[in-house]
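Let's turn to chain A:
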Amino acid sequence: MSGTYTVPTGRPEAARGEKRSASAIVAAIAELGGESGFAVKAPRRVEGRVEAAALHGFAAALRMRVGFEHLSAISCVDWLADGEFELVYHFWSYRDNCLVSAHVRIPRDTATMATLTDLWQPASFFERDIHEMFGVEFLGNEDLEKYILTDWKGPPPMRKDFVSRDFAHDHFTYKNYEPSWDEMIDGGYYSGGQNGGQA
Partner candidate 1 sequence: MSDKELTQRSAWETVLASLKKRSLWMLHYCTGCGAVELPPTMTSRFDMERFGIMPMVTPRQADILLITGYLSVKTLKRVILIYEQMQAPKYVVGFGSCTINGGMYWNSYATMKSLDRYLPVELYLAGCMPRPEAIISGFNSLIDRIDRGEANSWKDYYENYEFYRKNQEHTFGDIETHRSIADDAQYYGFVEVTK
Partner candidate 2 sequence: MNSGIGLIVWIIAYPFVSFFLGVLLGGYGRKLTARVQRRVGPTWIQPLFDVIKLMTKQTNISHGYMHDVAMMMLVGGTLMTMYFVPVPGFHYFSQFGDYIVVMYLLLVPPLGMALGVGQTANPNGSIGISRALQMLAGYEITLVMTFIGFAMKHGTTSMYELMKLQQAGGPATWGIFAEPLLGIAALFALQGMLNEKPFEVIIAPHEIATGPMTEMGGKYLGMMFIQHLIALPMELTIFMNLFLGGAQSWVEYVVKLFVLFTLVLVVNAVYGRFKTDGALRFFWKLPLPLAALGVVMIMANGM
């Protein structure tokens, strides 16, 4: 997973050719060297973990040598308990009709990641969004200014330690609506119940 890849304009050569099966793609990824954790998860779904430092090289190789031309999405998950952010890169191949999801974990405190905008322009939106909602820095992405929440002054709202209801209580005056049913389920989200309960 090393070496630099220059991305030519136009479509990569690897994007043309016969359709391959999901397992063939797992093999092709394994051929790239380095990453071996990839496996077929479901029909047309391949999944695996990539180290944060290796992601850019992996993505470039996936694009240029395996032919995954379409960056479908970048998702971010805040694993508060683990103190980590999980970035999930979803790549789609038009040639093979297969999706590769690369999971990357980065520490929550120093959340930085290399940008993929040099490989896929759509990455710019996803990265800016994740930067805005989670506070992850993407090195090399020059367009990380606020986009959706331009007037926002609070913490990145998608972080698990941000509780939307409490913010709404503090900042908006309204006929208070306190759902009592919430308490009945697992102790309630806002009172420290299941998968929430930081408040």
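Some observations on this one:
Just so we're on the same page, a contact is a pair of C-beta atoms (placed from the backbone, for glycine too) under 8 Å apart; a residue touches a chain by one contact, two chains touch by 3 or more; residues count from 1.
In picking the candidates, the idea was that all candidates are chains of the complex that A comes from, given by their letters.
Predicted, not measured: the structure shown is a model, and the values here were computed from it.
Candidate 1 is the one that touches chain A in this complex, out of the options 1 or 2. Those residues of chain A that touch candidate 1 in the complex are listed here as 149-151, 154, 157, 162, 164-165, 167-168, 171-175, 177.
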